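The next block holds one structure in the form of structure tokens; read it before the comments.
Apart from one protein chain that is not included, each protein chain of the complex appears where it belongs.
We just call them A, B and C in the order they show up, numbering each chain from 1.
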Amino acid sequence: MADISLHAERLTDPAHDAYQEPIYDVAQLGHVEILTPRLQDTADFFTRVYGLYTVEETADSLYLRAWNDDVLTSLKITAASEPGPGHVAWRCTSPQALERRVAALEAKGVQGQWTDGDIGHGPAYEYRGPGGHLQEIYFETDKYVAPAGQKPYLPNQPQKYNPHGVAAAHLDHINLLVPDVTAASAFAQESLGFKLRERLIPAGSDDEVGAWLSLMTKAHDLALTQEPYPTEGRLHHLAYAVESREDVLRAADIFMENNVPIDFGPAKHSRTQGFFLYVIEPGGNRVEVFSGGIHIYSPDFETVTWDTETGGRSTAWGLATPPSFKEYATPVYEAP
Amino acid sequence: MADISLHAERLTDPAHDAYQEPIYDVAQLGHVEILTPRLQDTADFFTRVYGLYTVEETADSLYLRAWNDDVLTSLKITAASEPGPGHVAWRCTSPQALERRVAALEAKGVQGQWTDGDIGHGPAYEYRGPGGHLQEIYFETDKYVAPAGQKPYLPNQPQKYNPHGVAAAHLDHINLLVPDVTAASAFAQESLGFKLRERLIPAGSDDEVGAWLSLMTKAHDLALTQEPYPTEGRLHHLAYAVESREDVLRAADIFMENNVPIDFGPAKHSRTQGFFLYVIEPGGNRVEVFSGGIHIYSPDFETVTWDTETGGRSTAWGLATPPSFKEYATPVYEAP
Amino acid sequence: MADISLHAERLTDPAHDAYQEPIYDVAQLGHVEILTPRLQDTADFFTRVYGLYTVEETADSLYLRAWNDDVLTSLKITAASEPGPGHVAWRCTSPQALERRVAALEAKGVQGQWTDGDIGHGPAYEYRGPGGHLQEIYFETDKYVAPAGQKPYLPNQPQKYNPHGVAAAHLDHINLLVPDVTAASAFAQESLGFKLRERLIPAGSDDEVGAWLSLMTKAHDLALTQEPYPTEGRLHHLAYAVESREDVLRAADIFMENNVPIDFGPAKHSRTQGFFLYVIEPGGNRVEVFSGGIHIYSPDFETVTWDTETGGRSTAWGLATPPSFKEYATPVYEAP
Partner (left out) sequence: MADISLHAERLTDPAHDAYQEPIYDVAQLGHVEILTPRLQDTADFFTRVYGLYTVEETADSLYLRAWNDDVLTSLKITAASEPGPGHVAWRCTSPQALERRVAALEAKGVQGQWTDGDIGHGPAYEYRGPGGHLQEIYFETDKYVAPAGQKPYLPNQPQKYNPHGVAAAHLDHINLLVPDVTAASAFAQESLGFKLRERLIPAGSDDEVGAWLSLMTKAHDLALTQEPYPTEGRLHHLAYAVESREDVLRAADIFMENNVPIDFGPAKHSRTQGFFLYVIEPGGNRVEVFSGGIHIYSPDFETVTWDTETGGRSTAWGLATPPSFKEYATPVYEAP
């Protein structure tokens, strides 16, 4: 019989009044805008190969959705001179939560502004975070209503499952490069209520080089990676989820058949334990197909600090991370 | 180009002040106690076949855990004259959230009582819900600390993955029979903050015969099914999750090899879209192996009301529900 | 230490000269023709939903292929007043093997005839087997040569993997109803060299009601099922293979979304251990999506005789076989 005094630990603070409650004011990564110098090629990649659908088109932008997104649109792709992130949008859990988060941002010195919204959502508070990325928080959202021909067999699904290409299912997370991971992570936690699930501080170093943060129970909605160059505002990658690891393996075949070179994977992440596959879309942005990842249901989880990559733990099964994965991001950095 | 005025709907109430915010005060199904007239056989099933681990043993009870539970114990099995539920325990997100939920319960007329806790958790507020089941809410919890030999390779995992049997990974949800589904569902929503994700009201009927409710983003942590007999307090089933549908299929082979007859499945649920497999453990309780299930990230989801089982929608692929699935529960009902 | 005298058995006959060598003169189920009263609907099902490709069209027939068939065409669908089998074609391993098999057929009293072949293959010897089905054996075959746009990334694959619908991969097996299973099985073994892998003779009966036969190492290329009605020449089902059980589960979703009702499955067969899913195509023929199935590499396997369906062994996990599965076949039998 196990001696539980050895094998368990009660972590919670008995001083209940002082207990810092988790914040659940932000629900999800609502949508993302990415920039591309090759709008039509990027659109072709996302719709024909990655498996998204176009829902609206303006002069410079296309609005896309995945078959299992319940919102109208989760991705805006916009013509620009360089690839990179346009903006990153977090959806709050209520109008009141939105107001609280705006107050929290402003209490931290943020000077943002309200916009009227865009196709797919209502008024948003737009600001730049500590890593230089344009972000916004909002609540009002357009839900997708399937037209005839797209009605699903099961009514608890937004759209008919009629897979083409990779059939990416729904927007999952984003990874941004930031000059100071610790500072950007603290900002995300304090202003929007992100939970810091895991972080990487190589042994013998004080530098936090990665942080994985989430809003509800996911392993991450936002990853922050240390920017290796003297620049800011860059995108490491954008990820949609698929249902199973088999779907990720299937995606690898489809990418190869469509001349989309694989940057990294398929393999299993050590952090998050998700199963991953990265490619570079024709506009230059890194895009992931992601499946699984742990869910953290305990409200008093302890942040896992990784202090080593030894033993093959840069990925779960020892596959080394290619140098490009640490250096390449969009916009591409060019030394002056 | 799609006309979004036809294919999207903005659901949120513009009167923000009146917007009813979701409650995130309860984090998870923390643990469950089940009763069994054959304690050793039930223990053998759960540890050798289902793949759990024993962490503590008392005169009448065993405390078990799954390899991917971060808490010390998620299942207590207790000797009794009949099978059935012992108690169902919900873990709050903070001490303050616990106090708010006790107040909410008492505001609804509940007369519960505080206990000192049990192996694995601290003080709990114990009460009977509208369906007659003993339930409790609590916050302080013992986390599992892996002893030597059980340390995982990846530090973001509670215990080494050294699978035996089905290798059930973590406690997922519970299904309780209640005389009045609508009332029990409203109680769960109003007192503990459950979100009503889906419900079944057969066409031509006013009777809600099933409700699927969740705490955070899962498709369900709690299912309520209409009790067909004049009794109360019965258990329909208890479910642990595994990582993939392949793991459910593998479980089916293992159950057959171990003479554990399959009650229903493997197949895909229409509600929740989870992949399921039900067996009856030797003590008589129905136990599920569950995988997948949709996650609902939108904070303003709309409850899906199923009004028909036609078109094969009692399960996702048309497999009929066996009569035993609707009638059998524990304790077994015997007409007087 | 195990006592191998208890746990092993040397099966082979020491009288080597008398040992009956297995015959490897027939390589595969080469192609199948099915009849349909709704040619366009059947074609739509096979190409849009089941995922095949059209390679040729004549006045009354379409010739189809799966992406992983190395032959030009594996399925011919022909307009007719009733659904059912057209003909079943077995491909020999060499011209000499073809001659030997023709001689073996004629030695058993078969009076067949040579045809000039058809789109996709050369001269064939056509005959009716003991169950009344039109069959043929042949050798010369057209291999698929991928045109531009269908070239695969990997040269060991016949066609680009660009999945649509179920993406059935290659022709796998056929199940024919015969009045006398034992006689038809013996004929298949003696004339074409089929190996009898498994058979079903219900306890207390002398009637063999099912036989599973294969040519090389597969669990079956041909299944023979007892015809329940006073008729002959009927088709139970035709099966294409997909790579994994996940692909079968995915097919179930796709069939439901396309209003193709599922007849049986997905589940695991007890015989062959394959993972199955049956639907009825719009013309009325039963079509399977099949994955896995044991391979039998031992040349001196022993036929497995199933004498019971008890313990849930009609399928591997206890799912009962629906009555329609035993009775429905094409052409549909109508009592006079």
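Basically, a residue touches a chain if its C-beta (ideal position, glycine included) is under 8 Å from a C-beta of that chain, and two chains touch if they have at least 3 such contacts.
These numbers were taken from a predicted model, which means no experiment stands behind them.
Undergrad: Specify the residue from the set B:Ala124, B:Val181 or B:Met256 that touches the hidden chain.
TA: B:Met256
Undergrad: Among C:Ala8, C:Ala59 or C:Ala203, exactly one should touch the missing chain; which is it?
TA: Result: among the candidates, C:Ala8 touches the missing chain.
Undergrad: If the missing chain were put back, which residues of chain A would it touch?
TA: Residue positions of chain A that touch the missing chain: 245-246, 249, 252-253, 255-256, 261-262, 266-268, 275, 312, 316-319.
Undergrad: Touching the absent chain: which residues on chain C qualify?
TA: Considering the whole complex, chain C reaches the absent chain at 1-2, 4, 6-12, 14, 16-17, 19, 21-22, 24, 27-28, 54-57, 70-72, 91-97, 99, 119-120, 122, 139-147, 153-157, 170, 197-198, 216-218, 243-246, 270-273, 292, 294, 296-302, 304, 306, 311, 313, 316.
Undergrad: Tell me where the left-out chain touches chain B, residue by residue.
TA: Against the missing chain, chain B presents residues 152-154, 160-164, 244, 246-247, 250, 253-254, 256-258.
As a convention for this text, only the chains that are shown with their structure count from here on.
Undergrad: Once you find the CA centre of chain A and the CA centre of chain C, what distance in Å lies between them?
TA: Those two chain centres are 47 Å apart.
Undergrad: In whole angstrom, how far does the Cα centroid of chain A sit from the Cα centroid of chain B?
TA: 29
Undergrad: If you average the Cα atoms of chain B and of chain C to get two centres, how far apart are those centres in Å?
TA: 43
Undergrad: Mind pulling the residue numbers of chain B that touch at least two other chains?
TA: 245-246, 316
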